[in-house]
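These notes are about the structure you will find just below.
Note that this complex is displayed minus one protein chain, with the remaining chains in position.
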Amino acid sequence: MGALEHANWFMTALFCTMSGVIVASVLLAQRGRAMFIRRIPGLAAIEEAVGRATEMGRPMLFSTGLWGIDIVTLQALAILSYIVRLAARQATRLIVATASSSLLPVAEESVREAYTSAGRPEAHRPEDVRFVSEEQFSYALGTIGIMARERTATNFLFGAFFAEALMLTENGRVLGALQVAGCPDPTQIPFFIATCDYVVIGDEYYAASAYLTREPTLTGSLVGQDLAKALLIGLILAGIGLATSYAGPAAPHNFLLNWLAQGR
Amino acid sequence: MNPEVAILWAGAIATLGVYTILYRENPISRLFEHIFVGLSAGYLLFTTWTQNLEGKWWGPMVHQRQWYWAFAPVVGLLFYFIYSRRLVWLARLVMGLFFGVAAGTTFRQFFPLYSPQIYKSFKPLLPQAGLVWADVILHHWIFIVILLTVMSYFFFSIPHEGRFGRGLGRSSLLGRWFLMIAFGAMFGNTVMARISLFIGRVQFLLKDWIGHYLSWFAQRAGG
Amino acid sequence: MQQIPRHYIYLLLAGVVVWQLLAPMPLPISPSTATRGLYEAIRAVPEGKLIIISTDWDASTQAETWPQTEAVIHACFQARKRFVIMNMQPPMGVKLANDIALEVGKQYRARYGVDWANWGYKYGYGNVLMAMAKDIAKTIGDDFYGRPVTRLPLMQGVRSIRDIGLVVEVTGLAGVTEYWIGLIQGPYQVPFAAAYTAVMAPGYYPYLDSGQMKGMLVGAKGAAEMEALVRSPGKATTIMNVQSWAHLLIIALIVVGNLGYLLARGRREERRQ
Partner (left out) sequence: MREALQSLFLLRQAPNPTALAICLGLALAASVLLLYALHRLLGPRGRRWLIALVTFVGGLFFGLEWFYPARGHPSKNFLTDWIEPVSNMLTVVGAFTVGLGIYSLSQVHGRNVRLRRPGWHNSLAFFIAMVAMFVFGLWEHYLHLREPLPKLVPWPKGIYEILFSGLFAPLQAATFSLLAFYIASAAYRAFRIRTAEAGLMMAAAFVVMLGQVPVGAWLTSAIPAASGWSFFRLEKLGEWVLAWLNTPAQRAITFGVAIGALAMSLRVWLSLERGTFFSEQS
């Protein structure tokens, strides 16, 4: 089993089916088909978190995690732009801390856009979208410094987080901020659970923008994601069935496994 | 010059300075925070040149005379147009390119990343080839039940009503419990690594720094 | 008990670590079955056969692999088994292991070339192993010091892989084990055991379960257990003793917190009645 350098026909077919299902349900939703989304507590809390900062008259912090322009951080920016809109309506200041100089202009741009679309372009302060550091731990210390000196009432952490996650949230907790955090990678979630008020776990992260905005495109995509997941479960069940039925000394010949293991 | 002693003292003072943040954010920790951020920024600047641009851009362009590298800074500097009202769309153009690349990277990584995880989940449910019932139940059955119930927790668009929905609701509740077990295990699994970082620092302070002058400490904390 | 200020927790942790480094109070160590397996495998090597210690590690993992190698060499000397050091990747491993063997050998008055030897760095993974299985002297050629291995007394009568009684792989690199098991342990039924960093060890439990691997050291913990078996506490014992104390402290804190919580809840319920 070498490295998978290229796809085989099975992978291409599987990929196209999953992508097709997702795109199709986006298009269906755009035509106006109503879709259901269950409650996701961590995301429902965002409005409350913004409200708290407004009541206390103190700013909020949004950390985009460590990565540069990546799908994970783009999703974080989608959540950010929703929060900016809420903040703009309630005239609450929001500070964004990025750890990538290439992400900085993108974050700056989406924050400005969100302020504009909320009808308050004058409320945007470019110096509130900050680059802190590309080095993991100086980013952590620098961001903790922002929390402490700006006395943020609410901290949002969405993006790709690693060891620095616990550092940020533990200090945020000690400083008395309400914290909402989410990260697609499971390894830091236990520490978020221990230190944050609300946590967005795994896949809920990618459901966030659909849940928050109820935009048809996004809810449609969410339904498509569920269908693709069902497809994946079907595939796994089939694989388990094959593995079970090929019992015995005759070496397991599981064709599904071969299709998935050997690329070209 | 021989910087060894200066390195030792600077390291010890920096370490103790950072540790003051454990009391609370204070003027000393703030100073070291700024120094740290400054050093990282300077380091970023100089490594961007020495490890990236010098070898990948300046070298090929000037020494190998590949003239088309002249386009790279033009494209890169388009990012800077975010500060211009009229030309901002050019910044969006290059950002769009990077968005596309991010998406394309996800596409091409999909199978290399996930297909091993898919086919390694193909666990037989009956004893075979050296496995006994206890193995199969303790390992494979539990594995598959957890995998499926946790996945069911992440279905968002199906209401937990009706016969199927209620079943899904129950399964996702079970999935949530398994998730918590997993999170606890991950937490416990990280403790040792984090403590050893601190042991490393204490050994530096006691053995390398104090031990440099008092050999009793060097012998004790050596390990 | 429910709300110990965090500063006290920090002080307790720092205090325990410093105290245990400067004035250790050793906690008992009881070697796990995996560690014991490696120890027994070394003792079970028949008279006249060699042990190969393949030290495929370098400075980046030496916090774990150094004490592991040290403890394995102790075990070999104590059991009076002759061994050779070799490595396939990265070249530095063979130098570091050589230093360890010289240092440990002093305690046992071991002589180079008679009680142990160093085959040096042999690049080529699979090709080296396949060739070595057939003809060791020809494949290895010169030793670490550049002398022909045929001149070493301990190489008398050592021709092919049949004269090897055990292979111990010490590594932080994934993938080396597969070569040893696929090309040596499997085809020639040479006993195999290994020492891994804690990060990569979980991936190799299946080999242990299936018996392809006689024993395994897991990270610094495995090294500490081995040090306990050879009664020569060293680096790993120090570190793991501190770890044990720190873990016990954290567990004690959790227990105290829960006791406080249960007591407070009990009191609240009493009041309600």
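The letters A, B and C name the chains in turn, as written, and every chain counts its residues from 1.
The working rule: a residue touches a chain if its C-beta (ideal position, glycine included) is under 8 Å from a C-beta of that chain, and two chains touch if they have at least 3 such contacts.
Remember, it's a predicted structure, so these values are computed and weren't measured experimentally.
Seen in the complete assembly, the chain not on display touches A, B, C. Of the candidate positions C:91, C:148 or C:202, contact with the unshown chain belongs to C:202. Between the chain not shown and the residues A:35, A:61, A:74 or A:243, the one that touches is A:74.
From the set A:88, A:207 or A:243, the residue in touch with the chain omitted from the display is A:207, counting the whole complex. On the side of chain B, touch with the chain left out of the figure occurs at residues 1-3, 6-12, 14-15, 18-19, 21-22, 27, 30-50, 52-53, 56-57, 61-62, 64-80, 87, 89-90, 92-94, 96-108, 110-111, 113-114, 117-118, 121, 138-139, 142-144, 146-148, 150-151, 153-154, 175-192, 194-195, 197-198, 200-201, 204.
Hidden from this view is one chain, which touches chain C at 4, 6, 9-10, 13-14, 27-33, 36, 198, 202, 205, 221, 224-225, 228, 240-241, 243-244, 246-251, 253-254, 257-258, 261-262. Contact between chain A and the absent chain runs through residues 5-7, 11-12, 15, 18-19, 22-23, 26, 68-69, 71-72, 74-75, 77-78, 81, 100-102, 104-106, 109-110, 113, 116-117, 127, 129-132, 134-138, 140-141, 149, 163, 166-167, 170, 184-186, 190-191, 193-195, 201-203, 205-207, 209, 213, 215, 217-218, 221-222, 224-225, 228-229, 232, 264.
The criterion applied here is as follows: only the chains that are shown with their structure count from here on.
Chain contacts in this assembly form an open path, with each chain touching only its neighbours along a single line. Taking the mean of all protein C-alpha atoms as the reference point, the chain centroid lying nearest to it belongs to B. Distance from the centre of chain B peaks at C, each centre being the average of the chain's Cα atoms. Chain C has its Cα centroid 28 Å from the Cα centroid of chain B. Mean C-alpha position of chain A lies 40 Å from that of chain C. The distance from the centre of chain A to the centre of chain B, each centre being the mean of the chain's C-alpha atoms, comes to 15 Å. Among the residues of chain C, none is found touching two or more other chains. Remark: chain B residues 22-23, 130, 191-192, 195-196, 198-199, 202-203, 206, 217, 220-223 touch chain C in the complex. Residues of chain A touching chain B in their complex: 3-4, 7, 11, 15, 35-38, 40, 69-71, 74, 101-102, 105-106, 108-109, 126, 132-135, 137-139, 141-142, 144-145, 148-149, 171, 174-175, 186-187, 189-191, 193-194, 201-204, 207, 211, 219, 222-223, 225-226, 229, 232-233, 235-236, 239-240, 242-244, 246-249, 252, 254, 256-257, 260-261, 263. Across the interface of their complex, chain A is touched by residues 18, 21, 24-25, 29-30, 32-34, 36-37, 39-41, 43-44, 79-80, 82-83, 88, 91-92, 95, 98-99, 101-103, 105-107, 110-112, 115-116, 118-119, 121-129, 144, 147-148, 151, 154-160, 179, 182-184, 186-187, 190 of chain B.
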